[in-house]
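A single protein chain has been removed from this complex, and every other one stays in its place.
Residue numbering begins at 1 within each chain, and the chains themselves are lettered A, B, C and D in the order written.
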Amino acid sequence: MIDIDDSPITRNGNSLILAYDHGLEHGPVDFEDVPESANPEHVFDVARHDAVTALAVQKGIAEQYHHDYSDDVNLLVKLNGTSNLWQPDDFYSPLNCTVDYAVEELGADAVGYTLYAGSDYEDRMAETFRDVQEAAHRHGVPVVMWAYPRGRGVKNDKKTGIISYAARIGLELGSDIVKCKYPGSKGDMEEVVRMTGRTKVVMSGGSKRSDRAFLSDVHNTVAAGGNGLAVGRNVFQREKPTGILDKLEGVVFEGKGVDEVL
Amino acid sequence: MIDIDDSPITRNGNSLILAYDHGLEHGPVDFEDVPESANPEHVFDVARHDAVTALAVQKGIAEQYHHDYSDDVNLLVKLNGTSNLWQPDDFYSPLNCTVDYAVEELGADAVGYTLYAGSDYEDRMAETFRDVQEAAHRHGVPVVMWAYPRGRGVKNDKKTGIISYAARIGLELGSDIVKCKYPGSKGDMEEVVRMTGRTKVVMSGGSKRSDRAFLSDVHNTVAAGGNGLAVGRNVFQREKPTGILDKLEGVVFEGKGVDEVL
Amino acid sequence: MIDIDDSPITRNGNSLILAYDHGLEHGPVDFEDVPESANPEHVFDVARHDAVTALAVQKGIAEQYHHDYSDDVNLLVKLNGTSNLWQPDDFYSPLNCTVDYAVEELGADAVGYTLYAGSDYEDRMAETFRDVQEAAHRHGVPVVMWAYPRGRGVKNDKKTGIISYAARIGLELGSDIVKCKYPGSKGDMEEVVRMTGRTKVVMSGGSKRSDRAFLSDVHNTVAAGGNGLAVGRNVFQREKPTGILDKLEGVVFEGKGVDEVL
Amino acid sequence: MIDIDDSPITRNGNSLILAYDHGLEHGPVDFEDVPESANPEHVFDVARHDAVTALAVQKGIAEQYHHDYSDDVNLLVKLNGTSNLWQPDDFYSPLNCTVDYAVEELGADAVGYTLYAGSDYEDRMAETFRDVQEAAHRHGVPVVMWAYPRGRGVKNDKKTGIISYAARIGLELGSDIVKCKYPGSKGDMEEVVRMTGRTKVVMSGGSKRSDRAFLSDVHNTVAAGGNGLAVGRNVFQREKPTGILDKLEGVVFEGKGVDEVL
Partner (left out) sequence: MIDIDDSPITRNGNSLILAYDHGLEHGPVDFEDVPESANPEHVFDVARHDAVTALAVQKGIAEQYHHDYSDDVNLLVKLNGTSNLWQPDDFYSPLNCTVDYAVEELGADAVGYTLYAGSDYEDRMAETFRDVQEAAHRHGVPVVMWAYPRGRGVKNDKKTGIISYAARIGLELGSDIVKCKYPGSKGDMEEVVRMTGRTKVVMSGGSKRSDRAFLSDVHNTVAAGGNGLAVGRNVFQREKPTGILDKLEGVVFEGKGVDEVL
């Protein structure tokens, strides 16, 4: 068993995971608005902010860059992912890095895996997740599930019942943290949190929005008993990532309201 | 070889397995009537009842909760399972936990596996069950098969001939206990029991019914030479689980009749 | 290399394998005429007869019963098999037991495997048989192939040319004994025997027939240079299995004619 | 690296491989003209001829017979093969014997593998060949590729360009010897030899022909820089195999012309 509250990727029980896998998942297009965001060095610099409890990257970026930032940045190796050039018949994401390699060679503080409940490949992904989860816990490293209900079996992935079901799967299959879509309100997030028991819940940052809209969802998540967020574009597509991170720090770790930090 | 009568999951040769995998198999909808049943702590508390010889849960719930209840609750790790978001072309259930992990890391007293005889995936599941069964017995841990005939090859899974065939498969493939649907009468259950030889038979609780209807089936099962039941919703969807467990204890372990315990 | 004549499953070079896998392959329906045949204890008792050189059962029955009969009954673990609830698109039979488990945990004196030459799954089965054969011989245990030509590539599995081809495959792939259908006459069986070289040939008992018809085929098999039979229903679907076993002993091991034993 | 000229399967740099896998590949029909050819003992006796540098057989025949002939016959275990009862959708040939088993248990001096370039299964076969080649070379045992272009991607497998491409694949993937169809003339064979570099080339014997026609192709092969032949039916479907082997010895190993040996 992992004591997630003892892990460096949490702070006072909550987490802010800076996610930087867009180069693989979306490609150069995601870096167009803020060109320097294509440079992993820029993103690692941003991740030095105290608000960031972990930086989530794919294996290659971890291997080539993290050693220069290891004193300041906790490493979450995102183990699966795929390009959007790929056109599969339903959602799947191959394992690009083994847990052994992530822990032994890359020095991962945590690992992440996307599971598409409802996809035709749910079974194959559950079997891969099994091995990821067991290897990680045997190494004493926590597992974050990107709990994304998608595919042929999912008509609407914004319904609270679907989000909370996917989050519950995270608990049932052994995740320490689940990352899920914000279900739309504090009340709905409470339902998600209630379904995940002792597994922590972080909301997904999603596409770029205004500070207020974004921070309001984060605040509701924490107020509902959730544990923070995993965020990419809403940080590094901003001109001054430090500004939004300062605000997030207030909301996620210091109990501040949205108006207090804006 | 396992001496199942020496296992903590039997008591005087019989078993009452409290099954709690609904969060994965059915999702939040199963917890609507009794909201506290969504909380694994509540269910572990219920499982402390002397009538319960094992609590069957998925890996994640075992890992996060069982250590707080290990003095009072015997652990049966259900190794496979899947969400109902998934829409496979025939019945299948992926292995979410290895036997090694269940025994070495989770401290399982027993393991469980669902096999869908008659499904297009019967072969794949039989091959997985082979490895589960061998690993479990090498660890000295008994195996419970959820013997569910289903899929393209099964027109009617309520026929005694089908139920007893699936139960016989449990014996042939090396299960210590098979869980099967109640076939409708004491006479039919005798036929099932006759087909499973030295493998024990427990009936499946099924959906929630009245105390009398439910207990009558359990009593017939035991009277037919069966060995108890695996039950979920008929316990934790009741307002007072203790009440029904008291009654089940009488029927399953103390040789009492239905009228005696009602 | 295995010296099959040194194996306990042969006696003076010949074998009588009592096959009892009907509970898996056919289900309860096969036990209807002689209800006690559903009980493995009954069948193990029958197998104590001196004429029986091995009892062929699936893993689960081996594991739960053989230890009570190990002084008197040689164990052949049938490693694959499947229910007839299953409706595959062509013939296949999954491996339900590994050789290591059969030998190390179950104490198998021999192992058996069905190979469907001509099925769309011939390749997959040949690859599995490879591993079975190698593991068994490394353990010093002989391998019996149920050589059943079947499936999309086989129009008529009663032709001598097809039967002898399938039997030859048994030799080519490394079987110590092949079990094949009786090809209809002593002359045809001589052709089968000629094709299998140093691999032994036993005929398949098939469905229940009169003593004379059945014994005549067995006698022709032995007279043709074959090595006995594997039989299930023609023994245990008889009211007095001992009677037919006495007669088979005469024909298979003592060189007697059919009239002598009837 | 293997020094193939140091291997017992070559003599003065050339090879005559007697191939005897017809019992698996073609079945009893191939033995009709010369019935004794069905008997492996007969074929091993023939293989004692000094002209034969290796006898190529499947695992089972190697295991049951070679020990009686090991002083006189070098063993090439043909690792894959399949029956012609099988009706796959494109050419494939499963691995029936592992390299470890062939070398450690059967005492193989060399191993052989058929690769169907152009088949839909070329990828799967290339991946299997990879493991075969690496295991064999780690054991110090040479690898012979049956280089047969076939399947959906191959319109005409008699064209020199196709034969030489398949032979080149043998070099690229690490074969010590490639066996390929005779391309029709000495000049064409020179092209094949030129494409295979340091990998040796032996022609395939093919179906039975007159001594002169057959020996002429063999002579052209050697004159073109090729290294001999692998032959089955043109030897053992002859009444007196010794006669043709005497002649082949002259042509392949002693530099004699066709008229000299006829």
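The definition used in the following text is that contacts are C-beta pairs under 8 Å (C-beta built on N, C-alpha and C of every residue); 3 or more make two chains touch, one makes a residue touch a chain.
For clarity, every value in this text was computed on a predicted model and none was experimentally measured.
Interface note: of D:T53, D:T199, D:T221 or D:N234, the residue touching the hidden chain in the full complex is D:T199. Note that of D:T114, D:S175 or D:N234, the residue touching the chain absent from this view is D:S175.
Among A:L24, A:V52, A:L75 or A:V154, only A:L24 touches the chain that is left out of the view. Residues of chain D that touch the chain left out of the display are 1, 117-120, 122-124, 126-127, 129-131, 133-134, 137-138, 149, 152-154, 161-162, 164-166, 168-175, 191, 194-195, 197-199.
On the side of chain A, the interface with the absent chain consists of residues 21, 23-24, 27-29, 31, 35, 38-41, 58-61, 63-65, 67, 81-83, 85-88, 92-98, 101, 105, using the contact rule stated above.
As a working rule, only the chains that are shown with their structure count from here on.
Rotation relating chain A to chain D, from a C-alpha superposition: 145°, rounded in steps of 5.
The two sequence copies chain A and chain B touch through a face in which the numbers common to both fall below half of the numbers used overall.
The mean-CA centres of chain A and chain B are about 35 angstrom from one another, to the nearest whole unit. Inter-chain spacing, taken between the CA centroids of chain A and chain C, is 57 Å. Multi-chain contact residues of chain B, defined as those touching 2 or more other chains: none present. With chains as nodes and touching pairs as edges, the resulting graph is an open line.
The full set of touching chain pairs reads A-B, B-C, C-D.
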